[in-house]
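One protein chain omitted, others in place.
For chain A:
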Amino acid sequence: MKDQMLSLRAVKAINWNRLQDDKDLEVWNRLTVNFWLPEKVPLSNDVPSWATLREDERALTIRVFTGLTLLDTIQNAVGAPSLLADAQTPHEEAVLTNIAFMEAVHARSYSSIFSTLCSTKEVDEAFRWSEENPHLQAKAQMILSDYAPGADPLKRKIASVFLESFLFYSGFYLPMYWSSRAKLTNTADLIRLIIRDEAVHGYYIGYKFQHALERESPARQQEVKDYAFALLFDLYEIEARYTAELYDGLGLTEDVKAFLHYNANKALQNLGFEALFPPAACEVNPAILAALSPDSENHDFFSGSGSSYVIGKAVATEDEDWNF
């Protein structure tokens, strides 16, 4: 009897040799090769550097990291798992569970930073702050309401991409800023690993969103797009207040906001939409851009002053597929 019922709807085992969407395997491969744990980064080398920060700079840094921990906690426990219900392929489910697990690694990493650099009292104070800060709580609530059971699958993906590709960046700014001043450079190395993961997450969820949206009617496409821009606008308002509260003391608020605009536009691009903020509002401090992608900048031909070309100096030309 029981056997008969089971045969009505077979439970399927995942077959990675039969893909409906090649992107699933491509992203799975990159995510698994990129796997890391905070123990890999020698955070204790930052102890002397930490001691050179003023008390207000240390407090700011700890608060920023508790804010980031909160977002990773949401994405680990609620955000990525909530997307499972809408997955179109078994491989997409596997990728999403990988994403969910890495969010737990990210959230865990901030605690590694804390235990290496800070006192328990400082950290407890910051966690209390994160629970009481109205802006942080407001953005968390706004995202969580889109993740709720029964929520629109497309809107859930939009909220997820905004979290992955936009909301983290008011926090990521600070370790990049310290790193550009040769401070907390090992912590910055760890944050860059997180930033890279978030880039793949935002890319992948955005990719799935674009293809789900394609299948909708023009009216529904317009409704969803309007929703995305409205949500981004609401989140931006909160981010602007959160940024001012954190960064006014160091006089960095305007610099951080340019970084927010730049990342908001990139989040929209992950969804396949055009930019919202004009170029003049997105002029990110070059030191921050350089801290994000160290060593990737040489003199390219278009921006170069001389007339000589720059021939690439990359090392990764060993791919066995090249046949010359």
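Details
Here is the rule we use: a contact is a pair of C-beta atoms (placed from the backbone, for glycine too) under 8 Å apart; a residue touches a chain by one contact, two chains touch by 3 or more; residues count from 1.
Convention: contacts and distances are computed from a predicted model.
Hidden chain, UniProt protein name from the list "ATP-binding cassette domain-containing protein", "Protein NrdI", "ABC transporter permease" or "GMC family oxidoreductase": "Protein NrdI". Across the entire complex, the residue among A:38, A:67, A:171 or A:206 in touch with the chain not shown is A:206.
Within the full complex, the residue among A:72, A:198 or A:255 touching the omitted chain is A:198. By the touch definition given at the top, chain A reaches the unshown chain through residues 21-23, 26, 29-30, 33-34, 36, 192-193, 195-196, 198-199, 203, 206-207, 210-211, 265-266, 269-270, 272, 275, 278-279, 282, 289, 292-296, 298, 300-303, 307, 309-319, 321-324.
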